[in-house]
Structure formats: structure tokens, C-alpha cells
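To start, the structure under review is shown below, and the notes come after it.
== chain A ==
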Amino acid sequence: MRLWILIVAAVILSSISLFLGATNITPTDLLDFSSDEAEIFYISRIPRLVAIILAGMGMSIAGLIMQSLSRNKFVSPTTAGTLDAAKLGILISMLFFAGASYTQQIIFSFAFALIGTLVFMQILNRIKFKDAIFIPLIGIMYGNILSSITVFFAYENDLLQNIDAWLMGDFSLIIKGRYELLYVSIPVLIIAYIYANRFTVAGMGEDFAKNLGVRYKFVLNLGLVLVALISTTVVLTVGVIPFLGLIVPNLVSIFKGDNLAKTLPHTAVLGVVFLLACDIIGRVIIYPYEIPINLTVGVIGSAIFLIMLFRGRAYAK
Partner candidate 1 sequence: MRNSTKIIILAVLALIFVGLYAFYDIKGGFSYAFPRRLIKILAMSVTGVAIAYSTVVFQTITHNRILTPSVMGLDSMYMVVQTFIYFFLGSTSILVMNKYLNFSISIIAMVLFALILYRTLFRADKYPIYFLLLVGMILGTLLGSATTFLQVLIDPNEYLNLQSKMFASFSKVNADLLWIGLAILIVAFIYGFRIMSQLDVMSLGRENAINLGVNYDKLVMNVLVLSSVLIATSTALVGPITFFGLIVANLSYQFLTTYKHSVLILGASLISIIALVGGQFIIEHVFELSTTLSVIINFVGGIYFIYLLLRESRSAG
Partner candidate 2 sequence: MIQVKELSKFFGKKAVVDNVSVTIETGKITSFIGPNGAGKSTLLSMVSRLLNADTGEVLLDTNDIRRIKSDDFAKRVSILKQSNFMNVRLTIRELVSFGRYPYSKGRLSEEDIKFVDQALDYMNLTDMQDQFLDELSGGQRQRAFIAMVIAQDTDYVLLDEPLNNLDMKHSVQIMKILRKLVDELGKTVIIVLHDINFASVYSDRIVALKDGRVIKEGPTNDIINSDALKQIYDMDIPVQEQNGCRICVYFNSH
């Protein structure tokens, strides 16, 4: 899997994404800045593309970081309760502050995502039975519990509709002014790149990391903060996108191995390609309507994950 092929694919899919939609826009329309087409393009299409690119990169990298830190291929924001914790955080902020401001939602969601992931990592430390399959099972269940708490409070406070909206990852609502939070992932990605080697080392275990002079606790916590930041920004702007952080890094690792510094660019770009492809499928199938992205990714992602599970057993033996 060569990087430039992925990049070319991303560029092609991006241009398809830009010119696909209920309003037919041709490149010549854009020359006239005052036309309706150009306005739609700048207010809706470009923000949407940027959102997909940032979310795709972000979620994939978040998954990659979690997998190196836990040394488990199947740990990701979907399978460690991170996304569910972020959702719970949004709900709590809405409960405490009537009509919580965006900033309040961000802070709560981030705090919960961070704490939620930390708690899971703590549970991991206590489990002696570190089976590759066992850990994500616990993680999924943990996410289910967090999610049922969210639904419970949502029911009691008549917020179920809002929560359902959060559940549905959806790019169709992305317009100018509603996605800029995602730019947070850019510095996060840069930090992730700088620290890539240290994440790999930290994943080898505390003793190993200390031996190589890596500040284990610091790197571990940094990794979790980055993951929580990405998850929060994605959940708040787009909604939940399941499986992305799980399957993209795994697909890359099948071809490129597990050296983070080497696989990070591939993972980021493949995340973009995958999400763009899913988004385009969702927009084409019932054109001019749209299928929310989390459904498309949910169907394709879970199917790919199942295949990976069976294949993983095939080559593990």
C-alpha cells in the first residue's frame, strides 16, 4: 500500500465529494463568487469536505494511538467507551446548564471522554487475562453501560431526541460555522506525529519504556488526552462514527507493520479515503436524500471488522 496511491485516491474522492449534491455545481460556477452555486460551495461543500478529512484522520489516528498504548489491536474509541463517555459528557452539560453553551459542552464532553478512557485503561491494568479478544469485549460492554446511563437521563429529562441526534453521525448538517472545532485535530495530529516513536515505545510496557529513557506516565497520559480531544471534537461536530479508529489502523498494520512513525501517514490518509468513500456512498444511494454517515460506516465497518476477526484467527494460528 503506497502512500501516493492513497493520496491520489483521497484527492479524486475529494473532488467527487465537492461536486456531489442536490444542487448541481460545475467548476465554472465557482468563478462567479456571487452565484448561489458558489455560495453553497463555500458554505456547505467545502466545510463538509474539510470536516470529513479532519474527522477521518482524527479518528484513525486516535485508534492507532490507543492500539499502540494498550498493545491490543482491537482497542479503539469505539471499543473502549471513549465515544460513549463523550456523549455522556454532552448530556451532563445539557442537564446542568439549561441550553449549555458550545464551550460548556466541549469542556464536559472532553472531560468525560478523558476520564472514561482513563477508567477503561485502569480496568485494563487490573485484568490479568490479556486476551486480544477479551479486552475489546470488556470495552464494548463498558461503552454499553455508559450509553445506557446516557439514555436513562435523556429519557428522564426529555432529551432523547437530542441524544438521538448525537448518536447519528451525520455530515449533512455540517455548514460553515458548525465544524471549525475540528481544526483542533490539526495540532493534535502534529503532536501525535512528533510523539509517534514514544507511543510505540510506551506500548512495550513501563519497564521497557523507562529503560529507553521515555517518560512512560507522561507519554501515556499525553496519548489519552490526544485521543479524548479528537473524540470530543468529532462527536460534537459530526456525531458518533463507529469502527473507523478500529479498522483503519488494522488494515494499515496488515500491510505496513506496527511502527507508528512509519504507519501514521498511511493511517491518516486511509482514514480519509475510507470516510470519504462511505460518505459518497451514503449520498448516492438514495439521492437526493442522504444516509447518515454512522450507518454507512456502521454497516461497512462492522462487516470489515468481522472479516478481520476471522482472518486474524487464520493467520494467528
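Heads up, the rule we're going with is that contacts are C-beta pairs under 8 Å (C-beta built on N, C-alpha and C of every residue); 3 or more make two chains touch, one makes a residue touch a chain; residues count from 1.
Quick note on selection: all candidates are chains of the complex that A comes from, given by their letters.
Keep in mind that what you see is a predicted model, and the values were worked out from it rather than measured.
Check each candidate in turn (1 or 2) and state which touches chain A within the complex.
It is candidate 1 that touches chain A.
Which part of chain A faces candidate 1 closely enough to touch in the complex?
So the residues of chain A touching candidate 1 come out as 74, 127-129, 131, 133-134, 136-138, 140-142, 144-145, 147-149, 151-152, 155-156, 158, 164, 242, 285-286, 289-292, 294-296, 298-299, 302-303, 305-306, 309-310, 313.
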